[in-house]
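This is the structure I have questions about; it appears just below.
Every protein chain of the complex appears in place save one, which is left out.
Take a look at chain A:
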Amino acid sequence: MINIHFPIFILTLLLAFATIIPLQKRPFDRRFQVIMMSVLVVSLVMAIGELIYVIDHGAYSYTFGSYERGIGIEFLVDEFSVLMTAVVIVIAFFILLYSIRDLEHEIDPSRIYSYYTLIFLLLFAMIGMIFTNDIFNMYVFVEILSITSVAIIAIKNKKDSLMASMKYLIMGTIGSITVLMGFALIYMVTGHLNMTLIAEEIVLVWEQYPLNILLAMGFILTGFGIKAAIFPLHNWLPDAHSSAPTPSSAFLSGLVVKAYVFAIAKMIYRVVGPDISTNIGLTDYILIFAVLSIIMGSVYALSQTDIKRRLAYSSVAQIGYIFLGLGLATDLGISAALFHVISHAFMKSALFLSAGSIIYLTGKRHVKDLSGIAYTMPVTMTVFCIGTLGMIGIPATSGFMSKWYLGLASLDAGQPELLIVILISSFLNALYYLPIVISAFLQEKPSRETIVVVSTQGTTVPRSMKISMALVGAGVIIIGLFPNIVMDIINMAVPTFIE
């Protein structure tokens, strides 16, 4: 059965391709673009093949070098991690398709190859983090991911992006050191690095060392919380996501943050276990910070006038939804959270890509300047509109389904007040997103001809950018209309979280 090796093949392919890119001597041309895209297509085919295998045969663990569990590094390949890998690769495909034309005016042409090296290393680290079942291995992937994600911001080499990446680097490093301290505490209690073995050991010893485990999880949640931008630790995110090149913003907001959230989900449910987490009070803390994130992220977003900063703050709120689901510690809560991981990845990528192409064509970032822009850029604004409707939670978009599942989960867990939080946040979302859409579509500006004159990039967005945006937007609608495609796979994976 070759299928069981596919996760490793995907990782090796991405890593090998990342190391080959810097050897390129030819200018950035069509040939390289085709090779790059075909690498992603091959990995996508492998991910889908793996998904079919896992759905048929169930989750399995993959040990390296035939060392037994606990000695060697182990990957746990379950339904959700394979689905997440497929989603990561699909979205990466669209973003890279978009980036081919967009990058040339955002970064120095001599750095384009470096940029793609970083992107492939980033994908490698992200997929590694999704699969790994070993906490120290996870730490190594976290460090690779945090360095590459800082580098894809700093590569723009503008004043504000340099400062934003410095801030991100300092915060991110504090985060990963804190995570390592937590891992050290867990290793101290259990003597294992393998998550499955830790889980078995913690069940036996947690009554003896409840404080130690609470402290370890405190360190780990704070560390990953910094990286996932949960409310009081979100400071770096708006600067980093708004000053980055557009493809980087889409990567960071849509995918990278989710990898950390998934790591938290693994730590809470697979390592410590839902019962013990609830017992030592972990889930209560998560719920408090989730609610704070949801409300404060939206409130901050209201006051932003830069379109990319507004989107970045809205990410803070959306991460809050995922944590809300995780904090409920029920089957429905986890599946809603995992569903939102995927649906938000599509929505936020659609929003960032369309905002990026507005900036590409007109150079305008202020939300007030966007009135009437749908006349000149109908495709872009339609995608933007789909994204915003998804964020607000209008039916037929994936955002509606994730709010629906979250609402059901919070009612099921007997906490209807959380439903009110979700509703308030939806109204706030509508408050800060809808004015952009309404003024773009319905307000005709007398001076709209000047928009075209100002542009230096030609009069329309390149076709490759339009296609990739439209496909991401279509993804939002498809998941909204047929949520079961995703939900069935998630429901298969939930038992691996709650045992």
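General observations
We take it that contacts are C-beta pairs under 8 Å (C-beta built on N, C-alpha and C of every residue); 3 or more make two chains touch, one makes a residue touch a chain; residues count from 1.
Simple rule for what comes next: contacts and distances are computed from a predicted model.
Between the names "Aspartyl/glutamyl-tRNA(Asn/Gln) amidotransferase subunit C", "Fe-S cluster assembly ATPase SufC", "Cation:proton antiporter subunit C" or "Leucine/isoleucine/valine transporter permease subunit", the one given in UniProt for the chain missing from this structure view is "Cation:proton antiporter subunit C". For the chain left out of this panel, the touching residue among A:T19, A:S38, A:N157 or A:N484 is A:N157.
Per the touch definition above, the residue from A:T132, A:S165, A:S349 or A:S468 contacting the chain not shown is A:S165. Within the complete assembly, residues 136, 139-140, 143, 147, 150-151, 154, 157, 159-160, 162-163, 165-166, 169-170, 173-174, 177, 180-181, 184, 187-188, 193 of chain A touch the chain that is not shown.
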